[in-house]
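A protein chain is absent from this complex, but the other protein chains hold their places.
Now for chain A:
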């Protein structure tokens, strides 16, 4: 049996787990192709016009894969901790797809809500396995293998690598350090982000993304906000930024956001205000389906150059 996983949204945050789990269950896992213009266009065609780019892209990936597999795995990601849920679009994702993609019969919806129950994830995996008529031990085994591979994945990030982009490690002695914050499905999709992270690295920056900051450092920042945000990924981004502000371990911050993203206007403004009061260079880049390479390159170069000069001045003053 073939199961298809669209390469978008939650994929970038959790794919080692999902992939390993289904593979170990003995299913054929097919991930949709890497994003291309064609996939993007297909998504734009079907999704409603005012949806954000990543959601449109998800539609595209579903269309890319649905005729090649028996089931398309569409998670309804509700929550993974007690404090927040995901963006409402994640919550309504299967419903949206069922209505907007024509002729979509093989949708496999899995509701993931891990709030308040410790064994929830395990139970979920078991019931998913039962749906494919796999025995308990196979499922049990698959579950732990999946957990292990997910641990491995997060560990790679903490070591300074960016596995989804194939970056194993970065040189430590680069002239500047740059915080690049944003949602995983924006940062790690090379097409959507116009390969921005690699560009920055080539310009001589050591890039730090939210996934590369240890969980406990982020949690320490949790109380800084009067009210926790409602969305898991957004909390992650804001806390990372606050961590950078406090520790001053980066020279500047770039926030990557999607055109039409609902939560981000709050996230972006919060960080911008804080950055200004803390005197940290801050740049917002809004991406949509037709952001041009040229404009982006110049903006990035200008920002990086500015940081380099600043850094050189500071070092000169110290010396």
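The working rule: a contact is a pair of C-beta atoms (placed from the backbone, for glycine too) under 8 Å apart; a residue touches a chain by one contact, two chains touch by 3 or more; residues count from 1.
Simple rule for what comes next: contacts and distances are computed from a predicted model.
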Undisplayed chain, where the name is taken from the UniProt record, one of "Cbb3-type cytochrome c oxidase subunit", "Extracellular solute-binding protein", "Electron transfer flavoprotein subunit beta" or "CoA protein activase": "CoA protein activase"
Full-complex contact with the absent chain, from A:2, A:76 or A:310: A:76
Candidate in contact with the missing chain, chosen from A:2, A:89 or A:134: A:89
Chain not shown: contacting residue from A:229, A:250, A:275 or A:300: A:229
Contact set of chain A toward the excluded chain (per top definition): 47-48, 50-51, 76, 78, 84-89, 91-92, 94-96, 99-100, 111, 225-227, 229-231, 260-266, 268-270, 273
